[in-house]
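A single protein chain has been omitted; all remaining protein chains appear in their positions.
Chain IDs A and B follow the sequence of writing; residue 1 opens each chain.
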Amino acid sequence: MRNEQATALLFELSRPGRRAVRFAAPDVAVQTTELLPEWALADKPPPLPEVSESDVVRHFTNLSARNMSVDSHFYPLGSCTMKYNPKRNERLASLPGFSQVHPYQPDSTVQGLLACLFELQEMLAEISGLPGVSLQPAAGAHGELTALLVAAAYFRHRGERRTKVLSPDSAHGTNPASARMAGFTAVTVRSTPSGFVDLDDLRRQLDGQVAVLMITNPNTLGLFDPHIRTIADLVHDVGGLVYLDGANMNAVLGITRPADCGADMMHFNPHKTFSGPHGGGGPGAGPICVRSDLEPFLPVPVVARRNGHYFLDYHRPESIGRVRAFFGNVGVLLRAYCYLLTHGPDGLRKVAENAVLNANYLLARLKRLLACPQGDRCMHEFVLTAEPLRRRGLKQPARDIAKRLLDYGFHAPTVYFPLTVPEALMIEPTETESKETLDAFADALEKILQEPLDLLQEAPHSTPISRPDEVQAARNPKLRWTPD
Amino acid sequence: MPEPEKLWYTETHEWVHLENDGSQQIATVGITAFAVEQLTDIVYLELPKVGRQLEAGEEFGEVESVKAVSPLYCPVSGTVIAVHDDLPNHLEKLSQDPYGEGWMIRLAVRDPQPLERLLTYEQYQKQCAEGA
Partner (left out) sequence: MSYWSNTAEDQRAMLEVIGLESIDALFDVIPQQLKRKTPLAIRPGMTELELSQHMQALADRNRHTANSLCFLGGGAYDHFVPAVVDALASRGEFYTSYTPYQPEVSQGNLQAMFEYQTLICQLTGMDVSNASLYDGASAAAEAVLMAINATGRSRRVVTASSVHPEYRQVLATYLAPLGVELCTVPAPQGQVAAEAWEAAVDPETACLLVQHPNFFGYLEQMPAAVEAAHKAGALCIQVFDPISLGLLRRPGDFDVDIAVAEGQCLGTPLQFGGPYLGILACRESLVRRLPGRLAGQTVDRLGRRCWVLTLQTREQHIRREKATSNICTNQGLLALRAAIYLALLGPMGLREVATQCLYKSHYALERLTESKQFRPAFSGHFFKEFVVRAADGKLDERLKEAEKQNILAGLPLGRWYPELSDCMLVCVTENRTRADIDAWAESLLGAQAGTHARSTAGDPVASKIVRTGR
């Protein structure tokens, strides 16, 4: 079945003179004598591959068959919320009235689009409880950076100079990286063995220099921190702001609102929570929501409405400016809008309920096989440890299990994250998986743990390639094809 | 080649060899066999330039494996007078001969060094045994 010829590199398929897309010669006469000066012109066009249209189609079609995807496989990649991506959203976001709109068209020519985006702003404000919304950030990490810049502007406006951003040791690496890009010092707060913020350590770290505490709740262990309100109060007591990393909003949609938990700012990941497809690594979007007194500092422009007319509001003198060109990742935002309209308030709550039900059910089935250090209940995801298998002679048991799951037709969980759990397997089934799929996954894991060790260490056995040599890739980086 | 027993060590797994070269004290610095083994499959090494002033405890470079990066800390204060420029291209030397061909930098040591921050061979061995 496998077509190895078609998946040779494009550059190897290339033959001089082969063509796919052609354009006619221009049908206009011009009088200018020298359109471009000699110094600026290339001798020849770039040495791109020369292939036929059918080459291209067959090549990429066969490449696509070498991927696992949500459309084809259960993909319980923890913290990534790999839920079903509705086809209707793809079709609707691709209507020419949305997809063929130029970003610099006059507002009067894009009233339908602006109405969508305005309503999306309002819906995100309602879900978060935070009224100021910017749809501009291009991804979750970009939203973090944007919100921290907003926080910096807020403190500057108040005449305060604060230097520190705190985040727990279980946080995603983007949190400290964003803090540094925004000009803050990233400071780590310890977690307790049960995975929550260590309140004593937090109290020790809190002082007048703390600008923001970044917190993921439910956290990366899939636990809702019952002390979230206390944590927020402690931060507020020293004049700091609480930033909620909204990566795990799927667990609490319609159940609780970040603002009610004390958050002052947050980002959403529409490509996770609101089913935007992950696109093999992007695009995403990272809209942020903030408390009303932070709103003046949001990036320009925002969508506003006056007398029933929608417009892009650039007149925001306190704004931090822009974090990207044009308006935002509208294509992703439209899919989120469609998702929200499809569900409505009851539907969104049921999303959270079923996501948490599925995760707890799978945890209940798996905890007999591998320990869950944080207990036997979770929100939308949970983290198991394969550490005890080291005693059976596996050097990297989490990796080995992950690889063997691929042979059973399941995408692997997230492994080795969070860093606070040794040999971590982070599993997020999402609400769109059926009980039968969860059972099949649990059965497979049970079987794998009874298999001979070498079967695990050598896994995967049935995939297009076996384990790649990552050391060679990093030692002698080959980052592009070159003719031999 | 210095014998491991005669070297000084840091808690962060660097070794340092101290010798007197007439007027000044010269320190040669590398990382221990234990560190090389723990890092597994080192893929990249970044070293400082000659002439750089370093304080004891300051970062002087980085060593990377596929999915980890570890800073290198200078055991003593001084000026870098030699850098093992060829080492990043021959990372195998780090595992084959960590205390010899695996040396990283030489420093002209500034002032008499307080050595109490450093560990003896025995102390370092004990630390490794406890850590493992």
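Here, contacts are C-beta pairs under 8 Å (C-beta built on N, C-alpha and C of every residue); 3 or more make two chains touch, one makes a residue touch a chain.
Here the structure is a predicted model, which means the values were calculated and not measured.
Student: Among A:133, A:186 or A:215, which residue is in touch with the absent chain?
Tutor: Checking the options A:133, A:186 or A:215, the one contacting the hidden chain is A:186.
Student: Which listed residue (A:306, A:391 or A:480) would be found touching the missing chain in the intact complex?
Tutor: A:480
Student: Consider the whole complex, including the chain that is not shown, and state which of A:130, A:221, A:412 or A:427 touches that chain.
Tutor: Touches the omitted chain: A:412.
Student: Hey, which of A:160, A:293 or A:470 is the one touching the hidden chain?
Tutor: Of these options, the touching residue for the absent chain is A:470.
Student: Applying the definition given at the start, please give the residues of chain B touching the unseen chain.
Tutor: 44, 64-69
FYI, only the chains that are shown with their structure count from here on.
Student: Report the inter-centroid distance (CA atoms only) between chain A and chain B in whole Å.
Tutor: 40
Student: Residue numbers of chain B touching chain A in their complex, please.
Tutor: 41, 43-44, 64, 66-67, 91
Student: Report the residues of chain A in contact with chain B in the complex, numbered from low to high.
Tutor: Against chain B, chain A makes touches at 416, 470-471, 474-475.
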